[in-house]
Each structure stands twice: as structure tokens, then as C-alpha cells.
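Note that one protein chain of the assembly has been removed; the remaining protein chains are unaltered in position.
Now for chain A:
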Amino acid sequence: MKLRPFGGLILIAGMAGLGLLLPGWSRFLLTLALARGLLVLGVVLLMQAGLVSFGQGLFFAAGAYAVGFAARDLGIRDAWLGVALGAGAGLGIAALTGPLLARYRGIFFAMLTLAFSMILYGVLVKAYWITGGTDGLRIPPPTFLGWSPPEEHLGSALYLFTLACTAVMVFLIFRYLQSPLGYTVRAIRDNEVRVEYLGLSVSRALYITVLLVGAMGGLGGALSAMSVGHIDPNLAYWTTSGEFVFVALLGGTGNVFAPLVGSIVFEFLRTYAYKYIPYTWQMGLGLIMLAIVGFAPGGLWSLYELITRRMSGWMWSWKRGA
């Protein structure tokens, strides 16, 4: 995929306009979808290296709790500081766990990420005098560089802020995937031994990727904490991480937009599932997932590609007058 700066700006402006026009509840869903989309993007990034992370909840919760602690103990309510702290927390945890994670592949990688996130879950539940235990913490509405948006504009402000952060991250990931490092990571997926024979350091490339995924996950956690206004240890539970993997496959793992599209579709899907099939919504998700695995392994994005290919085919034949 090529980077098209103009198209990108139009897309961002369109998203901003759309978000402001939509009713409040769907703007909230969009905000949440973008924030969680960053975690999904992390799953996809690791999948490019052939790794499945079943522990994105680790970074998610780290970012969210960083915001929570900053607000409760330091009185920091600023959104900019909040995302910096969140990303920093994710990065810090990735720096600690990364050296170990980068040594494992396949199922072992998946299980190790899962174990780390469950350890954090255990800490969050057990150290209730610090973390508030299973009750979690309340996050006060954020301010933006001293400006405290009035109640009715808070949702829009958060949405635009989240959109901006997501756009920056997507751009960075775009650059990363087109850098030598990004190509190395995809080569690792194809054949790790050959990459090593070429003189490239596999573990270094994977470590940097884990750092990136961690920081991005922390950022997503911070954004989602600020817009939901409440956090609890379930953010680190393995089913949360499982959901991120699910969304990654729903969207498709081929490029940087698919995870965000998947995330948005998923948030709306889940909201409607709660509404119309409250007792069997998990079953609904399961069936959709089976359908994806069986019939569209490339996710929604592959359907989009199929359609555009067909369309351009028709356009050609129409132009030729056939």
C-alpha cells in the first residue's frame, strides 16, 4: 500500500465530521472503537511477524491504570499527559517483558503473553489497597491543556482527541511497516532462519516490535479509560485479549486500516447484539468468528478488496463497451 497524504487528510476530516454529526451514543462507540483499535493494530503488527498475542490486555490495563493512578494520586487530569503516561506505562511493561517474549514463537508466545496479562490481572485484584481491587477506579473527566470542556462538549472533544492520536499512530505504523525493520519482521514470519543467515537480528526486530505494540496498547488503554470513565481488572483478563484477536481477524490482518474498520464494526455489532440477543450474543460472535475462519480468512478487508476488484473489472469492460 502506498501512503497518500492527501487521501489520509480527507479520511481524517471525514471521520471527524462524521463523529460530530452522529448522535452522542454512536460517537462514544466510535471513540471506544478507535481506542481499542490501537490494541487490535498491535495484534495485527505481531501477526505480521507470525506471532499471536493473547495478552494485549496487559498493555491495555497498564495504560488505563496509569491514567487512573495519575488522576487519583497526582491529581493529573490532563488528556495529553494521560496518554503520555499511558503509552509510557505500556512501553515500560513491554521493555520488561519483551526480552522474554522475543525468544518464543507460536503457541508459546501466545501462552506467555496470556500469562503476563493474567499476572497483572492477579496484581490488580489482590493489591486492592492500591488498585481498588475488583471495584476498579473512577476516572474523572479529562481536561485539555487547562481547558475543561463543558459537559455537553466533552464527548466530542474526547472523540477528536482520540481520532488525532489514532491517526498519528496509524501514520507511525505505516512508516514502520515500510521501513527495513518492518520488512524484516514480515520476513521473520516467512522464514526466521533465513533472516538470521542474512545477518539480521531476529530478536532485536521482534523486541522493537513488542515495544511499539506495548506503547500503542498503553495509549489505547489510556484513551479508552478517559472516555469510559471507569477501569477495573477485567481489562487485563484473557477474554479481553481474546476479543482483540477476534477483532483483528474480523477486520483482516493485511494492512493498517483493516483493524480499525474491524474495531468499529465490532463495537456496533456488539452493541446491537446486546440489545437484540442479550442472552446469546456471545454465541452470535462465535458463529460469526467461525464463518470468518471458514469462508473469509482475510476478514472484512478481503471482502472489500474482492468487491473493488470486481468493480474495477466491470469498469474496464464497460469502458471497452463490452
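We take it that a residue touches a chain if its C-beta (ideal position, glycine included) is under 8 Å from a C-beta of that chain, and two chains touch if they have at least 3 such contacts; residues count from 1.
Note that contacts and distances are computed from a predicted model.
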Name per UniProt, for the chain absent here [options: "Energy-coupling factor transporter transmembrane protein EcfT", "ATP synthase gamma chain", "Tetratricopeptide repeat protein" or "Branched-chain amino acid transport system permease protein"]: "Branched-chain amino acid transport system permease protein"
Touching the absent chain when the full complex is considered, from A:T134, A:S148 or A:T280: A:T280
From A:I139, A:L158 or A:L249, residue that would touch the chain that is not displayed: A:L249
Contact partner of the left-out chain, one of A:A16, A:L29, A:M111 or A:V228: A:M111
Among A:G14, A:G229, A:P297 or A:G313, residue touching the chain not depicted: A:P297
Missing-partner contacts on chain A, residue numbers: 47, 52, 54, 100, 103-104, 106-108, 110-112, 114-116, 118-119, 122-123, 125-126, 191-194, 197, 238-239, 242, 245-246, 249, 279-283, 285-287, 289-290, 292-294, 297
